[in-house]
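Just one protein chain is left out here, and the rest sit where they should.
Moving on to chain A:
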Amino acid sequence: MADPWLTPRSPLDDLSLPVGDKFALADMPPAARFVFRGAEAARAACSTAFGVALPKALGAAGSAGERAALWLGPDEWLLLAEGESAETVAAAIEAGLADVSHALVDVSHRQVALEVTGRDAARVLSAGCPLDLRTKSFPVGMATRTLFDKVDITLWRRGETDFRIEVWRSFSPWLAAALTEAARGAPAA
């Protein structure tokens, strides 16, 4: 029997990511992730079971401790639980929704998270993201699915100069390289 305690690997493991006050990229630790789908009853039940109120408003994100729920559509949320086991979290949610129709699909491994920070963070993201990232249009706490150039991402603003990107794992090395390149071209803030 092989070692049952395999260490999860990230596609960003061997990359050197930029650091600094102007712009920094970091590979976030593994997290349990789920796509949750369902109507209002499911949303309410899941909020209780997961311990985070699943937001109803477009672009909203709710969080509690290391757990978060990002609104992705009228009946769709991305649930994040950093540092937790997907099986445990899933079991708890399923137990709370035994009688409510819904879909809970584990996507913990489908995507990885990049933390984008620094004074130039929004400018660098705007190299590939056509959204208006000024804080008055994209305030702290907002999350949305969008594009960075050719790649689908979920973008979550956690602070004025602090973003979390969720991206499918095979795209993440390219995304990190493209962001790093965009940081080199950004004008002095």
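Here is the rule we go by: contacts are C-beta pairs under 8 Å (C-beta built on N, C-alpha and C of every residue); 3 or more make two chains touch, one makes a residue touch a chain; residues count from 1.
The rule we apply is simple: contacts and distances are computed from a predicted model.
Peer 1: What protein name does the UniProt record of the undisplayed chain give, "TerD family protein", "Spore germination protein", "ATP-binding cassette domain-containing protein" or "Sarcosine oxidase subunit alpha"?
Peer 2: Its UniProt record gives the name "Sarcosine oxidase subunit alpha".
Peer 1: Footprint of the hidden chain on chain A, which residues?
Peer 2: 1-11, 30, 35, 37-38, 75, 87, 101, 103-111, 123, 126-134, 137, 149-151, 168-171, 173-175, 177-178, 181-182, 184-187
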